[in-house]
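Only one protein chain is missing; all other protein chains are in place.
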Amino acid sequence: MQVNENFEPVIVAFCCNWCSYAGADLSGTNRLNYPANVKIIRVPCSCRVNPMFILRAFQRGADGVIICGCHPGDCHYTSGNYFTRRRITLLYSMLDFLGIERNRTRLEWVSAAEGAKFAAVMNQFVEDVKKLGPNRRLEDLRCRKQ
Amino acid sequence: MLKISASNLNALFDRIAEKQTLYIPVDREPNVSEYKKYESGMTMSKALNTVRSAKDFFFPQTENLAEFKVSGKTIEVKDIRKENEDFVVFGVRACDARSFGILDKVFLSEPVDSFYKNRREHGTIVTMACTRPAETCFCTTFGIDPTVPGGDVSVFFDGENYFFLDNTPKGEAFVASVSDMLEDGDASKLAEVQENTRNIMKKLPLSGLSTDSFGGERLMEHFNSDKWAELSESCFGCGTCTFVCPTCQCYDIRDFDTGNGIKRFRCWDSCMYSDFTKMAHGNSRNSQLERFRQRFMHKLVYFPANNNGEFGCVGCGRCLSKCPISMNIVKVMKALEDK
Amino acid sequence: MQEAMIKRAKELLADGTVNRVMGWKKGEFAYDTTPAVFETAEEIDRDFIYNDFTQANQSKYLIKESRKEGKILALLKPCDTYSFNQLVKEHRIIRENVYVIGIPGGPKIDIEKIKAKGITGITNVKNEDYTLKIETIYGVETMPFYEAVSVKCESCKSKKHVVYDELIGEGGDILDSNRFDMVEKLENMTSQERYDFWRGELSRCIRCNACRNVCPACTCENCVFDNPKSGIDQKAAADSFEENMFHIIRAFHVAGRCTDCGECSRVCPQNIPLHLLNRKFIKDINCLYGEYQAGADTTSKAPLTDYRTDDCEPSVVHERGAE
Partner (left out) sequence: MQRIGVFVCHCGTNIAATVDVKAVAEALSHEPGVVVSQDYQYMCSESGQELVKNAIKEHGLTGVVICSCSPRMHENTFRKAAASAGLNPYLVEIANIREQCSWIHKNIASATDKAVILGKAAVAKVHLNAPLTAGESPVVKRALVIGGGIAGIQTALDIAEAGFDVDIVEKEPTIGGKMAQIDKTFPTLDCAACILTPKMVEASQNERITIHSFSEVSDVKGFVGNFTVTIKKKARYVDETKCTGCGLCTEKCPMKKVPNEFNMGLDNRTAVYIPFAQAVPKVATIDPNYCMMLKNGKCGVCSKVCSVGAIDYKQTDRFIEQKYGAIVVATGFNPIKLDKYDEFAYSCCPDVVTSLELERLMNAAGPNGGTLLRPSDKTHPHTIVFVQCVGSRCDDEKGKPYCSKICCMYTAKHAMLIREKYPDTEVYVFYIDVRTPGKNFDEFYRRAVEQYNVHYIKGMVGKVTPKADGKIDVQASDLLSNEQLHINADMVVLAAAIEPDKTARPLATMLTTQMDTNDFFTEAHPKLRPVESATAGIFLSGACQGPKDIPETVAQASAAAAKAIGLLCKNSITCNPCVAHSDELMCNGCSACEKVCPYGAITYQDKEFRMPDRSTAIRRVASVNPAVCQGCGACTVACPSGAMDLNGFSNSQIMAEVDAICK
């Protein structure tokens, strides 16, 4: 596929407060670079991420959405990320079923100690989304930037 | 009368479409038709009527009214109205053709709805006389003759040729614009076809339905009828009847925040919905009974009361076939008149 | 069958077991039937009908009806019993207030399928040994019964009544249905093909809410799409996104709760195969988290309120074959 070098995707990352947000902080503390396309929204737990939020992001112009939470078994709230895993798996599967490109969505487990993983995941994700180009299948034309 | 043979109909369509947008009913599935923008090679549907009515052409389901550009703390209002382009809708049935008259009474009376007016002025309605009505048809109840379908141009089919009769100056202009493709023809067979159709209409199961019991005079009697509870009992409050109805004209106006500004749009609303006419104080009709009653009272009582006895229903029968629970205006009329 | 149901309903009314009967009422035509509540034997004698066209799932009405004074008789087809059970499980139906008689189910006929043959002016439809004899004002037409079977009955999942107080006729079994065939077919398409397919279907949506309002799983006091506070309320699909959004969120909200009764597709005036979205979730749940049939019982944990520590990762979606 043709990659548009000038395409700067909008990436929304939902990070749980206890692991992944802290992991993102750690990658900052360790000065590990990842693209500025990624904007993080802090949520208490990955299980707070409602499918509505993900669709909303695509509607408003996001080109990729990634959810990060504690590793299974390490959830601050003991079971939140297990629910996340089921919900998000099903949602992503449905988006795929509707023909939305799979690589626009991702779920990753990043612990508070995994600053390097956070940066690596974001680098990879941004690259994958760049390859896909702008989100056209799940955008709201009314929201497209003029 | 001017005519074109059935085999040349598509050539006519091609010609019309050269100059303006043409919409014709086409089959989506066997005998399930919808209006489509004509593209060369499309075949006009033989189904009696489209699933959705033709009101969309003048009163679309959603329509942007204005835009507000927001940057920082400033708001700029943008008038997005623009003159529509001319278009032709071909194959409208008598019932739908009548529905435009009803919509006109709403949108073209003061204050005039400029969006509607704009579309109306630019649209030419070419109707098609019915020859094979369905059991759900009851247009004759409302004084409609499906064999004389009205619109700007009426088209009649005698089995071989389509005959054109212009009813309005706009219709006249339309016929003139394609007259080189038309030829004079013998319309003698038409009367027979029409008579035949009228006879079928008399045999239809709903042919005996009458509006005698309805109209503005009997407002309180019908409003207070004890039949509404039973009639509305199984209504789910969906908007199917209103959305397939050619005369339902209620809408809501909403603002959509695009992130960069606001788009103000209107969209169809349904009096069957629980949030219909919701205001700061709440809803004016809080039970499904009241909402259900509103819809039928509007069509059968309020509308004629305000419009010289004209009813807000054209008997197209769409709600009869599409209601998920098969509750419809015919059942309501029969229940209320049975006094 | 209709006679047996009427007889039993009248007995239960007479002996005071119930004070109302939920059934179907005759309509204007041979094929239109309306769910209705009967209060007297006379009403039943006059209007009660049960035939090849009584498709409507009555479970949802019982939410309201089971909260009224006295017990109501519900005549439930096998598929309806699943919806009923699910609603009992979600505390929406008060079980004690409903007397359930399991009645034989379909296959039911969809009049639209008859009309799609170009048959019109229908005055009567008779099932003569699985050949439909359709009387019309234009003459008599015939067609094979199976060609008119409604979509929801074509891939019937079960003839078993999962809840009842008594049965009329015989109970049946869970069937080995082919209901996931179309989902599978779509799964095997490319992403672009699937996208085109669904755009074609969902772009017809007129947001009449029939699918939602008929759905026995959609029983919210106030749907998020009607609630301005939800931030996603919408009255009409003003953009293709909103068409997708409505159907994705609706399917998601009923995921693990949808019994696959097929009412959504039955009532869609635009013939959108909405049940495929629900079936996709059901298929995924079955494949990924173990077989689960919503409504089969009132005690099991629903797949989305449950988890296993060794559940698969969402990457299964990304790793599934080529896009």
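In this document, chain identifiers A, B and C correspond to the written order of the chains, with residue numbering beginning at 1 in each.
The rule we apply is simple: contacts are C-beta pairs under 8 Å (C-beta built on N, C-alpha and C of every residue); 3 or more make two chains touch, one makes a residue touch a chain.
Fair warning: this is a prediction, and the values are worked out from it, not measured in the lab.
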Which displayed chains the hidden chain touches across the whole complex: A, B, C
Of A:A62, A:L98 or A:L132, the residue in touch with the unshown chain: A:A62
Touching the absent chain when the full complex is considered, from C:A74, C:V224 or C:V317: C:V224
Residues of chain B (touch criterion as defined above) contacting the omitted chain: 71-73, 257-260, 274, 282-283, 286-287, 290
Chain C, residues in touch with the chain not shown (by the definition above): 67, 90-92, 219-224, 227, 229-231, 253-254, 301-302, 304-306
In chain A, positions touching the absent partner: 10, 12, 17, 21-22, 24-29, 31-34, 36, 39-45, 47-53, 56-57, 60-62, 76-80, 83, 87, 119, 143, 145
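Here is the rule we use: only the chains that are shown with their structure count from here on.
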Innermost chain by mean C-alpha position: C
Contact-richer chain pair [A-C vs A-B]: A-C
Approximate Å spacing (C-alpha centroids) for the pair chain B, chain C: 30
Centre-of-Cα separation between chain C and chain A, whole angstrom: 36
Length of the line joining the C-alpha centres of chain A and chain B, rounded to whole Å: 46
Junction residues of chain A - those touching two or more other chains: 140, 142
Residues of chain C touching at least two other chains: 238
Contact set on chain B toward chain C in their complex: 28-32, 34, 46, 48, 51-52, 61-62, 132-136, 200, 203-206, 230, 233-234, 236-240, 242-244, 252, 254, 256, 263, 265, 267-270, 273-275, 320-322, 324-328, 330-331
Of all residues in chain A, those that touch chain C in their complex: 51-52, 55-56, 58-59, 72-73, 79, 82-83, 85-103, 105-107, 137-142
Chain B residues touching chain A - in the complex, by the definition given at the top: 256, 258-260, 263
